[in-house]
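Could you have a look at this structure, given as structure tokens, before my questions?
For this depiction, one protein chain was excluded, whereas all remaining protein chains were kept in their positions.
== chain A ==
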Amino acid sequence: MVDASAIKGKRKKTTSVRLEVKPTELPDAPPIDTKYFTIYLANPLNSGESTTLEVLYVFTHFLEPFPAEIAQSESQLVFYHDTALILSPYHIKQQTTFIKTPSTKVESFIRMEPTNRVGTEIKYGPYEDRPPYSISPIHVHFENNSPFAVVEELVQEIEISHWGNIQVTEHYKLVHAGARHKGVFSRVDYQSRQSSNGASSFRYLLARLPPRVHSVYYRDEIGNISSSHLRTDSLKSELEIEPRYPLFGGWKATFVIGYGLPLQDFLFESSDDKRYLNFTFGCPLIGMVVDKLTIKVGLVE
């Protein structure tokens, strides 16, 4: 996922303007395994002018857990593979790369001078005058205990009914995609010494739902799961769910979340007698990677 925006204005008064991004092909590039994107500037840039761009890209399944199997009392360490020199088809006069880790525990990192590490930040650079398509592979081995929750498959069914209700049913296949769990799981240790046990496991999942949601249910194949909380206010609703057991590396859980929404919040009538459904599709669970998403919308006959 790539997003780009241009920064306008001076230091205190900065605004960012969204720019268009499209994937492209570069036939005369060296044959390395990359994808290319073109960013279209708002105004054409004349010679001698400069502009500031901010590009955001998000990768999934990028961190490799190493060691691949950990016991309950160990914390999770992952590899982050990257290049110290930014891969670009342009000539770069000066570049610096900052890598921020979630905690100060870094096992190792490959140095490429000048490299410096302060607290949670590793600084690669500044590197001057590198030719286009130059790369320099590095990796960082650090501790990352944030929940590696991956939804392997999500099937979302939205049914619109005559009678003023939208019913949404979501079927999840959740898996912990971090370092696999090996050895025993001791519930006593897990509950008593929480800081050092099961640090990379997760229990709580938060879903953000539209306001005025009703009839929320949270079930799986064998019945209702009673460990959930729903908090609503006028702007949003938050559903905090807890799977039946805390998820450790490699463990799976499947469940179904269903809820109803009032139709008048989402259905609009236009001047030419058509109805428009304005709905945010996708996974309402925040901070979740979804591998395969299927959306079914059932319209009124």
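Keep in mind that, in the parts below, contacts are C-beta pairs under 8 Å (C-beta built on N, C-alpha and C of every residue); 3 or more make two chains touch, one makes a residue touch a chain; residues count from 1.
Just so it is clear, contacts and distances are computed from a predicted model.
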item	value
UniProt protein name of the chain not shown, from "Kynurenine--oxoglutarate transaminase 1", "BRAT1 protein", "dolichyl-diphosphooligosaccharide--protein glycotransferase" or "Methionine aminopeptidase"	"dolichyl-diphosphooligosaccharide--protein glycotransferase"
Chain not shown: contacting residue from A:Val21, A:Val213 or A:Ala253	A:Ala253
Absent-chain contact - pick from A:Val58, A:Ile222 or A:Val300	A:Ile222
Contacts of chain A with the absent chain, listed as residue ranges	220-227, 244-245, 250-254
